[in-house]
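For this depiction, one protein chain was excluded, whereas all remaining protein chains were kept in their positions.
This part shows subunit A:
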Amino acid sequence: MSRYTPPEQSKAGQVFDIAVVVVAIFVALWLPLKLGLAGAAKSIDALDAKTWEALGQNPTMASIWEKLGYTPETAHDIIQNRFHYVIDWPTLIIMAAVLVGYFVFLFRASDREYRDVINEKFDDK
């Protein structure tokens, strides 16, 4: 197998590639933050009676909250801010498909590239 000689990349091309990677990193990490897609999916189950008992706190727990500087009113939004684990099947299926598709593409495309590497490396010997 003949050795593959890659093209020389110009300085401008290198700068452009760096810019592509930087933009991609910022889009991937910043966009979910900007669109509000990042962060925990929690909501507050509000209670009318804001007492330690109503908040499900025994005397030991209540004394620790107070030691930490909280009252039943200020602790309410912390204690009642809960996850609601409802499995959204369409989203779960999309997530699984995206993950599986990604890994399948990775391994298949990598294998094609790897065969070229091995052929060139060992056919020289």
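Keep this in mind: a residue touches a chain if its C-beta (ideal position, glycine included) is under 8 Å from a C-beta of that chain, and two chains touch if they have at least 3 such contacts; residues count from 1.
Criterion: contacts and distances are computed from a predicted model.
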Handout entry: Candidate names "Phosphate transport system permease protein PstA", "ATP-binding cassette domain-containing protein", "Amino acid/polyamine/organocation transporter (APC superfamily)" or "histidine kinase"; UniProt protein name, chain not shown
Key = "Amino acid/polyamine/organocation transporter (APC superfamily)"
Exercise for the section: By the contact definition given up top, give the residues of subunit A that touch the hidden chain. Expected result: 3-4, 6-7, 9, 14-15, 17-18, 20-22, 24-33, 37-42, 56-58, 60-61, 64-65, 67-68, 70, 75, 78-79, 81-83, 85, 87-88, 91-92, 94-95, 98-99, 101-103, 105-107, 109-122, 124
